[in-house]
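Complex shown without one protein chain; remaining protein chains in place.
The first chain written gets the first letter, and so on, giving A and B; residue counts start at 1 in each chain.
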């Protein structure tokens, strides 16, 4: 029996429809994955299902939860539907907690609202659910404030919060985006466990086909506010029917491809770093802690080479990026450039949030030629260069007059890349450039970076937590952990590596090793 | 720049312009000499050749209002310029220097804010020589604290912004960074603060003059026209209190409206809007 039926759902905004005429239903006990690029209407569908659309948006059509119309629920009925009927896990884990309440209080409030449970009973129950989220020390976490927990921890708590109300349908909106791969894997595991234990129904929203492959019984493909495809997971992977699904698959394959190994002789050495060490002091007046961010790190980059640097957050890769980009100097160790210690500005840097690295008052055209402006180049010349560079990175020339605030994440990445080309960078350090891009934009960026390397001969250092994209892009990869180089080699060598850490990274690629032929589609 | 143009065309800006124009053209518009004492026509109600009546010395209220506006607006404007300059300089130093200098400037400003503003001003007025100049200096030098704090906060925030770091990496020197990135980003706040500060300065002048610690009685200003007004309220001469007060309130009101408009007026979509790329403009 269908637990959720969505019939001709349309969400209208001021500037036209955001979702137009979407029809699908979710069967009891299945895992449906809704997939699509950013802006395709995935999250808005989820919010419409819960009746929590942003102000100014109007939903129409028919929404039925167990046959009951969601739009016609009384306020009282809606409150039990929200939480106990359908639970939700949001993407942004920090913003979904009240900053002045402890984790425990978040649970007890829900128990009081939904079950009338108060005092010790509610507290015990909160500890039970925090423990079920795989947290070793529930009492300590219950007493903690949201800002004291890590992102992965908060995401577990969010799932526990939703699960603690024992909902029949759980909606998870991009629950793993922007998390390290191993934590992503944990969160997906947690969702699987929840399903196995309760037999509940899961609607998972993601842009990552790997996640979909790992989790889905059924796949719903959203494209531009419409439902492009709806069918068993197996079918979508083996015989996609819609153009959008084919495009998604193609992008996913780009990410899964390993480029052919460079047959040519080793390129001339561009940058050589050896024995880099760095430590930071943190903490207040009385509790000073010293953190060894980098410990005797050595690496080299050849000219025109794309080198990857993989590690978890806090592993030291950002510190290394800043050292190599010349934003900070190492406490110990040397960096040589073309064999000399003269440190040129031919090394440039693309921030992981490129929008933040643009002066918000400047147009794209001015930003691209920013480096030339500081070098005193005349304006007409700068404008000419800017137009040329924008086309080089695949941005239309009229974007020169627009402000990057109006751009998508992928366009901003392109703009930031173009800006480094303007100052003829020989090496560009890309700091987590894909962290906030959806899968399709990632694939397009990979193609762009490769073509820039081929055309301009620029070398790239690609810093990421995602081993998948590193494999797809780099000819040589360093694996960094706890401030030390743990492993290195070509993608092929790493795949065969005996290093346990490298192995665990590989195991955590979502959708890897899922045998679809045994995958059940439809109702259980 | 679109924004600036729209603000300049706003009714509040037009109103302030009109007030300034009226005061500047005082000699043309005033029917009488504002200082002319006519003991035969004291405390006349409005009408009868004196559109707004006469005061206790028979001077024409309308003429005094026009001439008084010159003083009040000029004091307000000059004191504001002084406050903004001091606030900007100290705020910038505090924001850029950090460390002990920052603490010293910020704690001094907190300390001065802890002294009720009028006490601070009458304290300074009590030791300063009487006169127009010292009123401007006292109001100007006691109005910089909040401005410095805002500028400091902005400078510190902008300085840490990634785009300033990016500019450094792209080859911008310290002066280039200051002129291209820090200063332009502070300008909107400075303009808003200036509107607020001018309103505050006009209010301060009026208050000091009303209390008898401000502009000397020989020079008419909206504030000191009210000095004697309380005494004549009882005898029914309401026009002495009502008209100058209305002028002050109107001017400050227009300043506030203008400041609000500068703050919230039509603006470009901010670059911060789409920080989260899955941020759901749609999906």
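Rule of thumb we're sticking to: a residue touches a chain if its C-beta (ideal position, glycine included) is under 8 Å from a C-beta of that chain, and two chains touch if they have at least 3 such contacts.
In this text, contacts and distances are computed from a predicted model.
Colleague: Considering the UniProt annotation of the chain absent from this complex, which name among "Electron transfer flavoprotein subunit beta/FixA family protein", "dihydrouracil dehydrogenase (NAD(+))", "Glutathione transport system permease protein gsiC" or "Lactate utilization protein" applies?
Modeller: The record for the missing subunit names the protein "Glutathione transport system permease protein gsiC".
Colleague: Among the options B:43, B:57 or B:257, which residue touches the chain absent from this view?
Modeller: Spelled out, the listed residue whose C-beta touches the missing chain is B:257.
Colleague: Hey, which of B:31, B:123, B:174 or B:216 is the one touching the hidden chain?
Modeller: The one listed residue touching the chain not shown is B:123.
Colleague: Extract the touching residues of subunit A with respect to the undisplayed chain.
Modeller: Touch set of subunit A with respect to the missing chain: 50, 52, 78-84, 87-88, 90, 92, 95-101, 109-110, 113-114, 145, 147, 161-162, 165, 284-286.
Colleague: Could you list which residues of subunit B touch the chain missing from the display?
Modeller: 103, 107-108, 110-120, 122-123, 125-127, 146, 149, 199, 203, 206-207, 210-213, 226, 229-230, 233-234, 236, 238, 241-242, 245, 248-250, 252-253, 255-257, 260
Here is the rule we use: only the chains that are shown with their structure count from here on.
Colleague: Could you tell me the distance, in whole angstrom, between the mean C-alpha positions of subunit A and subunit B?
Modeller: Distance between chain centres: 49 Å.
Colleague: Within the complex, which stretch of subunit A touches subunit B?
Modeller: 18, 36-44, 47, 91-92, 174, 177, 207, 222, 225, 325-327, 345, 348-349, 351, 353, 355-361, 370-371, 373-375, 403-409, 419, 423, 436-438
Colleague: In their shared complex, at which residues does subunit B touch subunit A?
Modeller: For subunit B paired with subunit A, touching residues are 161-163, 165-167, 169-173, 176, 180-181, 184-185, 268-278, 280-283.
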